[in-house]
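Here we show just some of the chains, and they stay where they sit in the whole.
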Amino acid sequence: MDGVALLTVFVLAAFVGYEVISKVSSTLHTPLMSGSNAISGIVLVGTVIIASVAESAVAVTLALVAVALASVNLVGGFLVTDRMLQMFRRRS
Amino acid sequence: MSAVQVVVAVPRETREHERRVALVPAAVGKLTGLAGLQVRVEPGAGAAAGFDDAGYAKVGATVSGEALDEAQLLVGVQPPTPEQVKRLAEGAVTISYLPTGAELPLVRALRDTGRTSFAMELVPRISRAQGMDALSSQAMVAGYRAALIAAERLPRFFPLLMTAAGTVPPARVLVLGAGVAGLQAIATARRLGALVSAYDVRAAAAEEVRSVGADFVELDLPPLEGTGGYAREAGAERAARQRELLAPHVAAADALITTAAVPGRPAPLLVTEEMVAAMKPGSVVIDLAAESGGNVAGARPGEAIDVGGVMVWGGRNVPSQLPGQASALYATNVANLVQLLVVDGALAPDLSDEVLAGCCVTHAGEVRHAPTRELLEKEGG
Amino acid sequence: MTGDSGTALAYLLVAVCFIVALKGLSSPRTARVGNAVGAAGAVLAVVVILLVERPDRLLAVLAAMVVGGAVGAVAARRVVMTAMPQMVAVFNGVGGAAGATIAALEMVEGTPDTGRLAVAAFTVLIGAVAFSGSMVAFARLQELMSGRPLIYPGARWVFGLALAATVAAGVWLPWGGPTWLVGALVGLSLGLGVLFVLPVGGADVPIVISLLNAFSGITVAASGYVLENTLLIVAGTLVGASGTLLTRLMAKAMGRPVTNILFGAFAGGSTLGGGAETDRPVRSASAEDVAILLGYARKVIMAPGYGLAVAQAQHALRDLAGELERRGIEVSYAIHPVAGRMPGHMNVLLAEADVPYDKLKEMDSVNPEFKTADVALVVGANDVVNPAARSAPGSPIYGMPILAADEAKSIVFLKRSLRPGFAGIENELLHDPKTTLLFGDAKDSLGKLVTSVKSL
C-alpha cells in the first residue's frame, strides 16, 4: 500500500471517529474513554506479528511482553467498559 | 339624515331587575355608521348599565321621550309591552327576547297589528349566526357570575394551598349542565383552583367538559340529544335515575352550580331537597335555571335561602349583574341581526334566510313560529 | 508478513466492528451492545491472527496472551467502581507500551526505509509518553502520590529541554542515528511522559488520561503504518480522533481550554497556592449529564422553591415531569409549607401549570419517600432543603422541618449561583458529594433538561 492510500484511510477513519463521537453527553465520557481505550488494545495483532518475526532473544522476550501487555489492554478494556455500562441499564 | 332613513328605537327597559339596554353607544355608532340608520333612545335607557344619555347623543342618537313613536324598528332586551308596540310605525319590526309561551297576549298584539317580530332566543345555534346569538353571550355572563358568586359565598377557599399553618384542601365544585353557561362556570371555577367536575346529557358534552380542563361525571346513562345542538327532555324514569346517580356527587360537592335547560320547556329538576340536605353545612348551591323552574328543588329566583345550612342561591336575570358588558354583548348581537334585516338602507327581512326564518315570530299578520302558532291555536287564537 | 486478502477482509470486518462499537458507545441506550460488538471484533482479530496467520512461536504467544488476558480480566472484575479511572489509565498505558515496543523492535531488527523509520521513532516517542504518563496518572489517582500538581522552580525549562532532546533523538534516528539511540529515545520519552503529567492538577488528571488515550490510539495507528497493517491504522485512528475530541469535550465540560489544563501549571505556578477553589468544592454539571441522571432514574422528587417563581419556570417544570413520566419514571412534587414567599406560593404556580393536585405531596407525607428516590431535583429552592435546620442550633432556620432531599440517592440543584436563600445562611447540601449543581436560570435549565431528556 502506498503512503497516500494509507493517509486516505487515516483521514477517513479520523472523520468516522469524529462524526461518531461528536455530541456525546459528558456522563458517557468515562465509558467512552474506556471503550475506545479497549479498541486500541488491538495493537495485540501487531505485537503478535512482531513476536513472530523477532530474531534476538531480547527482541522475542520484549515482543512477548508486549503481547501480554496488549492482552491486558484488550481484555481488561472491554470488560471494564462493560462493567461501567451496567449503570446505564434501563429497567423494563 | 334623509326622510327615508329607517328609525330605530331603543326603549328604557321597564321590567323589574332588568338593568341592561338593547343598544350601547358603541353599537349605535356601528348602526348609524355602517347601516345608515337613525337611532332614537329613550332618556335614561342606558343609565342602569352605566351609559348616560350624553354618551348616546355623542354618537348621533336622538335622546327623546318619544323615541318609539312611529319608529320602524324597536330593539329591546325584554319584550315590549303591547302599548309600546302600538306606538310604532305601520309594519314596524321588533327585536327582543320574546319567550312566546309566557307572552301570548303580546304575540297576539304583534300579529294583529301586523308587526314583524324577531325573538333573540330563537336565533339558530349555527356557526354563522353566532354573532347574533344572545343566548350564548348572556349565558357566558351568567356562567362567569355563577362561579364567582359560588366562590364568594362559599366560606372556604377554592384553591389548594399548602402552608406552614397546614394544608387547605381545594373546594369541590360540581356543575350540572355544560352548555355555554356551564362551560364558562367550569372554566372560571377551575381558574380559581377548585376541583371541578361536571355532567350533561348531550353526547358531545364529555369532550367539551374536558376541553375546559374539568372531569366529566360518567353516569352510564344514554345521551339525550335534541335538535339544533340542544338537549331533549328526559322521561320521568330517566330523570329519577339521573338524580339517584348524581346524589353522591352532589353530596361530595362544596359548591354546586346548575345550568341545565331544554328550550321551550321548564328547566329539568336535577337536584331534590334531600340531595341538598345531604350536602355539607356551609355548602353553596347556585341555580342559574331558577327563573325557568329551577334545576334545584326549592331554589327561588333572586333569593339566597338556607336549606339546612346549605345556601341555595337562585339566579334572576344574572346577566344584569354585569349590566354594562352584558349590554354591550347583547347590543352587538342585536346590531348584527339588524344588519341582516337592512338591505340598502331599508328594512327588508329576507325570511328565506335560515337565521331570520328561525327567529321570526310574527310577520304580515301571521305567526310564523310553529310551536307558538300551535299554542295560540290551542288557546283559541 | 502481509496476510492474503481473506485476512485483510477479516481485518476490515474487525475495523467495522470497532466503528459500530464507538457508535454504540455514544448513547447510553446502545452502549453495552456496542461494546459487545467491539469485543466480538477483537475476538475475531485474535482468531484470525492465531489460526489463519499461524505466527511462529505460537505457544509462547498464546501463553503471553493468556497471562495478559487473565491479568486484565481479573483486574477489570475486581476493581471497585470508584477506581475505574485509574484502571483505564493502566490499560491505556500498557497499550501504549505495546505499541512502542513494536516500533522499537522494528527499528532495531527490521529493515525499514527512512520514512518508515521516522514513523517508528514517532511511534516509540508517543507510545512511551502514553505509557509513563498513564502510570503517573494512575499513581496520582490511586493516591500513591500527591494529588497536587508538582511544580518546582524552572519546571518549564526542564520540560522544554527534555522535549527538545527527545525530538532530536527521534529525528536523528531515521537519518542514520546509531541503534543505541533507540534505547535513548525510549528512556527520554518515558521521562517526558512523567514530566508531562506531574504538573497537572489532581482534578484535571482524567482529562490527561483521555489525551494519553488519544496518544496510544495514535501509537497504534503509527505502528500499523510501520507494519503496513490497515486494521491497526483504522482502529488507532478511530481511537486517536475520538480521544482527541473527547479530550476537548471534557475540557469544555469543565469550562477550560485544554492548553490551560495541561500547561497551566507551567505558567508561573499560579494554580499552586490557590487553595480557595477546593475550599468548598461543589460539583457542577451540564444539562446533558443531569438529563441522564434523571432519564435513567426510577423515581424523581421535585422540590420547588422561590427560584421557580422568580424564573416563572412552572410550565417548564411540568414539561420536564411529563417527559420523565413518559419514560415510565415516577415523579412527584414535594411542597414545603414555606417554599416561596407567600403561603401557597407553589400551589398557585403549579396550578397555573396544570400540575394535577394529586402529584403535590405535603412535606410530612413525602419525606419518607426521599430515601427511595433516585434523584431529588431542587428547583430554585434553598432554605427548605437546608440541613442546617436540623444540625445548626442558632441558625435562623434551626428547628424548622425541612424536605429530606439529602436522603435521596442523588440531589440536583437548579440555581443561578451559590448565593443563599431568604434566611441568608449557607447550605451544606450544595457541597454534599451526592449533589450536582446545574447553574443557570431555572427556566432555561429546565428547558435544556427537557430537550436533553427527550434525546436520550
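To keep things simple, chains are lettered A, B and C as they appear, and every chain counts its residues starting from 1.
By our rule, a contact is a pair of C-beta atoms (placed from the backbone, for glycine too) under 8 Å apart; a residue touches a chain by one contact, two chains touch by 3 or more.
Note that the coordinates shown come from a computational prediction; the quantities given were computed from them, not determined experimentally.
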Expanding each displayed chain to its full copy number yields A x2, B x2, C x2
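To be clear about the criterion, only the chains that are shown with their structure count from here on.
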Per the C-alpha centroid definition, the whole-Å distance linking chain B and chain C comes out as 69
Per the C-alpha means, the centres of chain A and chain C lie apart by a whole-Å value of 17
Averaging C-alpha coordinates per chain, one finds the centres of chain A and chain B separated by a number of Å equal to 80
Each of the following residues of chain A touches two or more other chains, namely none
Each of the following residues of chain C touches two or more other chains, namely none
Chain A partner, complex, touching residues on chain C are 1, 11, 14-15, 18-19, 21-23, 25-29, 31-32, 34-36, 38-39, 42, 45-46, 49-50, 53, 55-57, 60-61, 63-73, 75-77, 79, 81, 84-85, 87-88, 90-92, 94-95, 97-99, 101-102, 104-106, 108-110, 115, 206, 209-210, 213, 216-217, 219-221, 223-225, 227-243, 245-246, 249-250, 253, 285-286, 288-289, 291-293, 296, 298, 328, 452
Per the touch rule, the chain A residues reaching chain C in their complex are 1, 3, 6, 9-10, 13-18, 20-56, 59-60, 62-86, 88-91
In the complex, chain C touches chain B at residues 335, 337-338, 343-344, 346-348, 351, 354, 357, 360, 362
